[in-house]
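Read through the structure below, which is laid out as C-alpha coordinates, and then see the notes.
With one protein chain held back, the other chains of the complex are shown just where they sit.
Moving on to chain A:
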Amino acid sequence: MSFIATPQSMHFDEALPLQGGGSIAHYDLAYETYGQLNADRSNAILVCHALNASHHVAGSYEGQPRSEGWWDNMIGPGKPVDTNKFFVIGINNLGSCFGSTGPMHTNLATGKPYGADFPVVTVEDWVDAQARLLDRLGITQLAAVLGGSLGGMQALSWSLRHPDRMRHAVVVASAPNLNAENIAFNEVARRAIVTDPDFHGGHFYEHGVVPARGLRIARMIGHITYLSDDVMNQKFGRQLREGISLKYSTQEVEFQIESYLRYQGEKFSSYFDANTYLLITRALDYFDPARAHGGDLTQALAVSRAKYLLVSFTTDWRFAPARSREIVKSLLENNRDVSYAEIDAPHGHDAFLLDDPRYMNVMRSYFEGIAKELNTAKEAA
(Lines give C-alpha, C1' and ligand atoms only; values in the text may rest on other atoms or scores of the structure.)
Protein backbone atom coordinates (compact mmCIF):
# COMPACT_ATOMS: atom_id res chain seq x y z
CA MET A 1 0.00 0.00 0.00
CA SER A 2 1.41 3.29 -1.06
CA PHE A 3 0.63 6.77 0.27
CA ILE A 4 -2.74 8.45 -0.33
CA ALA A 5 -3.02 10.56 -3.48
CA THR A 6 -5.77 13.12 -4.02
CA PRO A 7 -6.81 14.11 -7.52
CA GLN A 8 -7.42 17.80 -8.12
CA SER A 9 -8.70 19.87 -11.00
CA MET A 10 -8.03 23.37 -12.25
CA HIS A 11 -10.27 25.36 -14.56
CA PHE A 12 -8.93 27.72 -17.24
CA ASP A 13 -10.88 30.42 -19.05
CA GLU A 14 -8.03 31.98 -21.04
CA ALA A 15 -8.10 30.41 -24.50
CA LEU A 16 -5.16 28.10 -25.20
CA PRO A 17 -3.88 28.68 -28.75
CA LEU A 18 -3.14 25.41 -30.50
CA GLN A 19 -0.31 24.52 -32.83
CA GLY A 20 -2.70 23.21 -35.44
CA GLY A 21 -4.64 26.49 -35.47
CA GLY A 22 -7.59 27.60 -33.40
CA SER A 23 -7.76 27.33 -29.66
CA ILE A 24 -9.57 25.77 -26.73
CA ALA A 25 -11.52 28.49 -24.97
CA HIS A 26 -12.38 26.81 -21.68
CA TYR A 27 -10.83 23.72 -20.23
CA ASP A 28 -10.04 21.81 -17.06
CA LEU A 29 -6.83 20.04 -16.22
CA ALA A 30 -6.81 17.18 -13.74
CA TYR A 31 -3.63 16.92 -11.71
CA GLU A 32 -2.07 15.49 -8.58
CA THR A 33 0.82 16.60 -6.45
CA TYR A 34 3.00 14.68 -4.00
CA GLY A 35 5.46 15.97 -1.44
CA GLN A 36 5.96 19.55 -0.28
CA LEU A 37 6.94 22.56 -2.34
CA ASN A 38 9.95 24.08 -0.57
CA ALA A 39 10.17 27.71 0.53
CA ASP A 40 11.97 28.97 -2.59
CA ARG A 41 9.76 26.81 -4.85
CA SER A 42 12.79 25.18 -6.42
CA ASN A 43 12.07 21.47 -5.83
CA ALA A 44 9.19 20.90 -8.26
CA ILE A 45 9.30 18.02 -10.71
CA LEU A 46 6.78 17.64 -13.51
CA VAL A 47 6.03 14.07 -14.61
CA CYS A 48 4.55 13.77 -18.10
CA HIS A 49 2.44 10.78 -19.02
CA ALA A 50 2.35 8.55 -22.09
CA LEU A 51 -0.49 7.19 -24.17
CA ASN A 52 -2.74 5.39 -21.72
CA ALA A 53 -1.65 6.93 -18.42
CA SER A 54 -2.78 9.97 -16.50
CA HIS A 55 -2.08 12.51 -13.77
CA HIS A 56 -2.33 9.65 -11.27
CA VAL A 57 1.40 9.00 -11.23
CA ALA A 58 1.96 7.66 -7.74
CA GLY A 59 0.22 6.77 -4.51
CA SER A 60 -3.21 5.19 -4.11
CA TYR A 61 -6.67 6.60 -3.72
CA GLU A 62 -8.30 6.54 -0.32
CA GLY A 63 -10.14 3.28 0.25
CA GLN A 64 -8.97 1.83 -3.09
CA PRO A 65 -6.08 -0.48 -2.21
CA ARG A 66 -5.27 -1.48 -5.80
CA SER A 67 -5.23 1.99 -7.27
CA GLU A 68 -1.47 2.69 -7.36
CA GLY A 69 -0.36 5.31 -9.86
CA TRP A 70 1.30 4.19 -13.07
CA TRP A 71 4.81 5.13 -11.92
CA ASP A 72 4.39 4.28 -8.25
CA ASN A 73 7.58 2.17 -8.31
CA MET A 74 9.58 5.24 -9.38
CA ILE A 75 7.97 8.05 -7.43
CA GLY A 76 7.10 8.32 -3.74
CA PRO A 77 8.69 8.60 -0.30
CA GLY A 78 12.14 6.98 -0.46
CA LYS A 79 11.67 6.02 -4.13
CA PRO A 80 14.18 7.03 -6.86
CA VAL A 81 12.22 10.26 -7.36
CA ASP A 82 11.88 10.90 -3.65
CA THR A 83 8.78 12.86 -2.62
CA ASN A 84 10.45 13.54 0.75
CA LYS A 85 12.75 15.84 -1.22
CA PHE A 86 10.75 16.83 -4.27
CA PHE A 87 7.35 18.29 -4.99
CA VAL A 88 6.07 16.10 -7.82
CA ILE A 89 3.28 17.14 -10.18
CA GLY A 90 1.35 14.92 -12.57
CA ILE A 91 -1.00 16.57 -15.07
CA ASN A 92 -3.55 14.82 -17.26
CA ASN A 93 -3.18 16.06 -20.82
CA LEU A 94 -5.89 17.77 -22.85
CA GLY A 95 -7.84 15.33 -24.98
CA SER A 96 -7.30 12.51 -22.51
CA CYS A 97 -10.09 10.53 -20.88
CA PHE A 98 -9.03 10.68 -17.24
CA GLY A 99 -10.38 14.00 -16.04
CA SER A 100 -8.94 16.80 -18.16
CA THR A 101 -11.13 18.23 -20.90
CA GLY A 102 -11.45 15.73 -23.70
CA PRO A 103 -13.64 14.63 -26.61
CA MET A 104 -16.24 13.09 -24.29
CA HIS A 105 -16.93 16.44 -22.65
CA THR A 106 -19.51 19.00 -23.70
CA ASN A 107 -18.44 21.51 -26.31
CA LEU A 108 -19.89 24.76 -24.94
CA ALA A 109 -20.27 26.05 -28.52
CA THR A 110 -22.67 23.25 -29.51
CA GLY A 111 -23.95 21.91 -26.22
CA LYS A 112 -22.99 18.40 -27.39
CA PRO A 113 -19.94 16.26 -26.66
CA TYR A 114 -16.92 17.28 -28.77
CA GLY A 115 -16.46 13.81 -30.22
CA ALA A 116 -14.48 14.02 -33.45
CA ASP A 117 -14.64 17.84 -33.28
CA PHE A 118 -12.20 17.99 -30.41
CA PRO A 119 -9.25 19.91 -31.82
CA VAL A 120 -6.06 18.05 -32.67
CA VAL A 121 -3.67 18.70 -29.80
CA THR A 122 0.08 18.30 -30.00
CA VAL A 123 2.90 17.65 -27.56
CA GLU A 124 3.67 21.38 -27.72
CA ASP A 125 0.07 22.27 -26.82
CA TRP A 126 0.22 19.95 -23.84
CA VAL A 127 3.47 21.49 -22.69
CA ASP A 128 1.99 24.99 -22.90
CA ALA A 129 -1.10 23.89 -20.97
CA GLN A 130 1.11 22.30 -18.30
CA ALA A 131 3.10 25.54 -18.05
CA ARG A 132 -0.10 27.48 -17.35
CA LEU A 133 -1.03 25.13 -14.54
CA LEU A 134 2.45 25.59 -13.05
CA ASP A 135 2.01 29.38 -13.30
CA ARG A 136 -1.06 29.06 -11.13
CA LEU A 137 0.82 26.90 -8.63
CA GLY A 138 3.44 29.66 -8.46
CA ILE A 139 6.21 27.49 -9.90
CA THR A 140 8.41 29.56 -12.17
CA GLN A 141 11.23 27.03 -12.58
CA LEU A 142 11.09 23.25 -12.37
CA ALA A 143 13.95 21.24 -10.93
CA ALA A 144 13.18 18.67 -13.63
CA VAL A 145 10.70 17.48 -16.20
CA LEU A 146 10.52 13.70 -16.39
CA GLY A 147 8.72 11.40 -18.78
CA GLY A 148 8.86 8.06 -20.58
CA SER A 149 7.88 7.34 -24.19
CA LEU A 150 5.39 10.06 -25.24
CA GLY A 151 6.07 11.58 -21.81
CA GLY A 152 9.74 11.77 -22.75
CA MET A 153 8.77 13.74 -25.86
CA GLN A 154 7.02 16.23 -23.57
CA ALA A 155 10.12 16.50 -21.37
CA LEU A 156 12.20 17.15 -24.49
CA SER A 157 9.68 19.67 -25.79
CA TRP A 158 9.64 21.45 -22.42
CA SER A 159 13.38 22.01 -22.70
CA LEU A 160 12.83 23.71 -26.07
CA ARG A 161 9.67 25.72 -25.39
CA HIS A 162 10.48 26.81 -21.86
CA PRO A 163 14.26 26.45 -21.57
CA ASP A 164 14.49 28.89 -18.65
CA ARG A 165 11.75 27.22 -16.66
CA MET A 166 13.58 23.96 -15.97
CA ARG A 167 16.99 22.75 -14.91
CA HIS A 168 16.89 19.07 -15.88
CA ALA A 169 15.15 17.00 -18.55
CA VAL A 170 14.88 13.27 -17.93
CA VAL A 171 13.84 11.55 -21.15
CA VAL A 172 13.22 7.80 -20.87
CA ALA A 173 12.57 5.33 -23.72
CA SER A 174 11.70 8.12 -26.10
CA ALA A 175 12.59 9.50 -29.53
CA PRO A 176 13.02 12.83 -31.34
CA ASN A 177 10.13 11.80 -33.62
CA LEU A 178 8.37 8.65 -34.77
CA ASN A 179 9.80 6.69 -37.67
CA ALA A 180 7.62 5.33 -40.49
CA GLU A 181 7.15 1.93 -38.85
CA ASN A 182 5.94 3.58 -35.68
CA ILE A 183 3.47 5.83 -37.50
CA ALA A 184 2.33 2.71 -39.37
CA PHE A 185 1.46 0.93 -36.13
CA ASN A 186 -0.49 3.97 -34.98
CA GLU A 187 -2.34 4.10 -38.28
CA VAL A 188 -3.39 0.44 -38.05
CA ALA A 189 -4.73 1.11 -34.56
CA ARG A 190 -6.61 4.18 -35.74
CA ARG A 191 -8.12 2.34 -38.70
CA ALA A 192 -9.33 -0.39 -36.37
CA ILE A 193 -11.19 2.28 -34.37
CA VAL A 194 -12.61 4.46 -37.14
CA THR A 195 -13.85 1.48 -39.19
CA ASP A 196 -15.73 0.06 -36.20
CA PRO A 197 -19.45 0.56 -37.07
CA ASP A 198 -19.98 1.83 -33.52
CA PHE A 199 -17.55 4.72 -34.07
CA HIS A 200 -20.15 6.87 -35.90
CA GLY A 201 -17.55 9.27 -37.22
CA GLY A 202 -16.39 9.97 -33.69
CA HIS A 203 -19.83 10.96 -32.42
CA PHE A 204 -20.67 7.64 -30.80
CA TYR A 205 -21.54 9.27 -27.46
CA GLU A 206 -24.84 10.47 -28.91
CA HIS A 207 -25.63 6.94 -30.02
CA GLY A 208 -25.01 5.48 -26.60
CA VAL A 209 -22.39 3.04 -27.93
CA VAL A 210 -18.62 2.61 -27.76
CA PRO A 211 -16.41 1.34 -30.61
CA ALA A 212 -15.09 -1.36 -28.33
CA ARG A 213 -14.03 -3.73 -31.12
CA GLY A 214 -11.80 -1.11 -32.66
CA LEU A 215 -10.32 -0.18 -29.30
CA ARG A 216 -9.62 -3.81 -28.46
CA ILE A 217 -7.72 -4.37 -31.69
CA ALA A 218 -5.88 -1.07 -31.31
CA ARG A 219 -4.75 -2.12 -27.85
CA MET A 220 -3.74 -5.60 -29.01
CA ILE A 221 -1.49 -4.12 -31.70
CA GLY A 222 -0.06 -1.61 -29.27
CA HIS A 223 0.59 -4.24 -26.66
CA ILE A 224 2.57 -6.42 -29.06
CA THR A 225 4.86 -3.51 -29.83
CA TYR A 226 5.49 -2.72 -26.17
CA LEU A 227 6.91 -6.17 -25.50
CA SER A 228 10.01 -7.88 -26.85
CA ASP A 229 9.99 -11.11 -28.80
CA ASP A 230 12.03 -12.74 -26.02
CA VAL A 231 9.69 -11.74 -23.23
CA MET A 232 6.64 -12.86 -25.16
CA ASN A 233 8.23 -16.23 -25.84
CA GLN A 234 9.32 -16.57 -22.26
CA LYS A 235 5.93 -15.60 -20.89
CA PHE A 236 3.71 -17.45 -23.36
CA GLY A 237 5.76 -19.36 -25.90
CA ARG A 238 3.44 -21.71 -27.77
CA GLN A 239 1.51 -22.59 -24.62
CA LEU A 240 -2.06 -23.65 -25.28
CA ARG A 241 -4.84 -22.05 -23.33
CA GLU A 242 -6.57 -25.27 -22.42
CA GLY A 243 -5.26 -28.80 -22.19
CA ILE A 244 -2.77 -30.31 -24.55
CA SER A 245 -4.80 -31.23 -27.60
CA LEU A 246 -5.32 -28.80 -30.47
CA LYS A 247 -8.82 -27.66 -31.34
CA TYR A 248 -8.12 -27.09 -35.02
CA SER A 249 -10.39 -24.05 -34.93
CA THR A 250 -9.92 -20.78 -36.78
CA GLN A 251 -12.13 -18.81 -34.38
CA GLU A 252 -11.55 -20.11 -30.88
CA VAL A 253 -8.72 -19.02 -28.64
CA GLU A 254 -6.05 -21.66 -28.98
CA PHE A 255 -2.80 -20.17 -27.73
CA GLN A 256 -2.16 -18.47 -24.41
CA ILE A 257 -0.87 -15.32 -26.17
CA GLU A 258 -4.22 -14.92 -27.94
CA SER A 259 -6.03 -15.13 -24.67
CA TYR A 260 -3.67 -12.61 -23.09
CA LEU A 261 -4.06 -10.09 -25.92
CA ARG A 262 -7.84 -10.45 -25.93
CA TYR A 263 -7.89 -9.89 -22.20
CA GLN A 264 -5.71 -6.77 -22.51
CA GLY A 265 -7.90 -5.49 -25.35
CA GLU A 266 -11.07 -6.14 -23.38
CA LYS A 267 -9.78 -4.41 -20.28
CA PHE A 268 -8.56 -1.39 -22.26
CA SER A 269 -11.79 -0.95 -24.21
CA SER A 270 -13.74 -0.83 -20.96
CA TYR A 271 -12.06 2.37 -19.77
CA PHE A 272 -10.33 4.11 -22.65
CA ASP A 273 -11.95 6.57 -25.03
CA ALA A 274 -11.73 5.94 -28.78
CA ASN A 275 -11.34 9.61 -29.73
CA THR A 276 -8.63 10.01 -27.11
CA TYR A 277 -6.76 7.11 -28.68
CA LEU A 278 -6.90 8.83 -32.06
CA LEU A 279 -5.80 12.18 -30.61
CA ILE A 280 -2.91 10.83 -28.60
CA THR A 281 -1.51 8.63 -31.37
CA ARG A 282 -1.71 11.68 -33.64
CA ALA A 283 0.19 13.76 -31.10
CA LEU A 284 2.87 11.07 -31.23
CA ASP A 285 2.94 11.14 -35.04
CA TYR A 286 3.18 14.93 -35.24
CA PHE A 287 5.94 15.37 -32.68
CA ASP A 288 9.06 16.40 -34.55
CA PRO A 289 10.89 19.42 -33.10
CA ALA A 290 13.49 19.24 -35.89
CA ARG A 291 10.87 19.85 -38.57
CA ALA A 292 10.89 23.62 -38.09
CA HIS A 293 14.68 23.49 -38.60
CA GLY A 294 14.74 21.61 -41.88
CA GLY A 295 15.04 18.32 -40.06
CA ASP A 296 18.14 19.44 -38.17
CA LEU A 297 17.70 18.24 -34.58
CA THR A 298 20.92 19.88 -33.47
CA GLN A 299 19.59 23.27 -34.54
CA ALA A 300 16.27 22.52 -32.85
CA LEU A 301 18.04 21.76 -29.56
CA ALA A 302 20.22 24.87 -29.70
CA VAL A 303 17.74 26.81 -27.53
CA SER A 304 17.91 24.22 -24.73
CA ARG A 305 19.50 25.16 -21.42
CA ALA A 306 18.69 22.10 -19.32
CA LYS A 307 20.91 19.24 -18.25
CA TYR A 308 19.73 15.95 -19.65
CA LEU A 309 19.51 12.34 -18.64
CA LEU A 310 18.42 9.95 -21.36
CA VAL A 311 17.64 6.30 -20.76
CA SER A 312 16.83 3.63 -23.32
CA PHE A 313 16.37 -0.14 -23.21
CA THR A 314 18.21 -2.51 -25.55
CA THR A 315 15.16 -4.63 -26.42
CA ASP A 316 12.83 -1.66 -26.96
CA TRP A 317 12.16 -1.78 -30.69
CA ARG A 318 9.32 0.73 -30.62
CA PHE A 319 11.54 3.47 -29.17
CA ALA A 320 14.91 1.95 -29.95
CA PRO A 321 18.18 3.03 -28.30
CA ALA A 322 19.34 4.41 -31.66
CA ARG A 323 16.58 7.05 -31.42
CA SER A 324 17.75 8.15 -27.97
CA ARG A 325 21.31 8.29 -29.29
CA GLU A 326 20.14 10.74 -31.97
CA ILE A 327 19.07 13.09 -29.19
CA VAL A 328 22.36 12.52 -27.34
CA LYS A 329 24.32 13.32 -30.51
CA SER A 330 22.49 16.59 -31.04
CA LEU A 331 22.97 17.56 -27.39
CA LEU A 332 26.69 16.82 -27.71
CA GLU A 333 26.85 19.03 -30.77
CA ASN A 334 25.28 21.78 -28.69
CA ASN A 335 27.75 21.20 -25.87
CA ARG A 336 24.96 20.44 -23.38
CA ASP A 337 25.37 18.44 -20.21
CA VAL A 338 23.99 15.00 -20.94
CA SER A 339 24.22 11.52 -19.47
CA TYR A 340 22.88 8.48 -21.26
CA ALA A 341 22.16 5.01 -19.88
CA GLU A 342 21.38 2.16 -22.24
CA ILE A 343 19.87 -0.51 -20.03
CA ASP A 344 20.28 -4.10 -21.20
CA ALA A 345 16.77 -5.14 -20.15
CA PRO A 346 14.70 -7.89 -21.78
CA HIS A 347 11.28 -6.30 -21.49
CA GLY A 348 11.02 -4.13 -24.59
CA HIS A 349 9.35 -0.72 -24.39
CA ASP A 350 7.49 -1.72 -21.22
CA ALA A 351 10.84 -1.81 -19.40
CA PHE A 352 10.52 1.89 -18.58
CA LEU A 353 7.66 1.07 -16.20
CA LEU A 354 9.35 -1.94 -14.60
CA ASP A 355 11.81 -2.40 -11.76
CA ASP A 356 15.15 -3.22 -13.38
CA PRO A 357 17.68 -2.38 -10.64
CA ARG A 358 20.24 -0.88 -13.05
CA TYR A 359 17.57 1.48 -14.38
CA MET A 360 16.23 2.35 -10.95
CA ASN A 361 19.74 2.96 -9.57
CA VAL A 362 20.69 5.34 -12.35
CA MET A 363 17.43 7.24 -11.92
CA ARG A 364 17.89 7.37 -8.16
CA SER A 365 21.45 8.65 -8.34
CA TYR A 366 20.55 11.25 -10.96
CA PHE A 367 17.69 12.60 -8.85
CA GLU A 368 19.90 12.53 -5.75
CA GLY A 369 22.23 14.77 -7.73
CA ILE A 370 19.35 17.14 -8.45
CA ALA A 371 18.40 17.15 -4.76
CA LYS A 372 22.00 17.93 -3.84
CA GLU A 373 21.94 20.96 -6.14
CA LEU A 374 18.90 22.22 -4.22
CA ASN A 375 20.82 22.00 -0.96
CA THR A 376 23.90 23.66 -2.43
CA ALA A 377 21.76 26.49 -3.80
CA LYS A 378 20.22 26.87 -0.36
CA GLU A 379 23.61 27.05 1.36
CA ALA A 380 24.85 29.58 -1.17
CA ALA A 381 21.81 31.78 -0.62
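Quick note on the criterion: contacts are C-beta pairs under 8 Å (C-beta built on N, C-alpha and C of every residue); 3 or more make two chains touch, one makes a residue touch a chain; residues count from 1.
The rule is short, and it goes like this: contacts and distances are computed from a predicted model.
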Seminar exercise, completed: Looking only at "Nitrate reductase-like protein NarX", "Glutamyl-tRNA(Gln) amidotransferase subunit A", "Sulfur oxidation c-type cytochrome SoxX" or "Methionine biosynthesis protein MetW", the name UniProt gives the absent chain is "Methionine biosynthesis protein MetW"
For this session: Check the options A:Leu94, A:Val121, A:Val328 or A:Ala351 and report the residue that touches the missing chain.
Result: A:Val328
Seminar exercise, completed: Where A:Ala44, A:Leu156 or A:Val362 are the choices, the one touching the absent chain is A:Val362
For this session: Provide the residue numbers of chain A that touch the chain removed from this figure.
Result: 325, 328-329, 332-333, 335, 337-344, 358, 361-362, 365-366, 368-369, 372
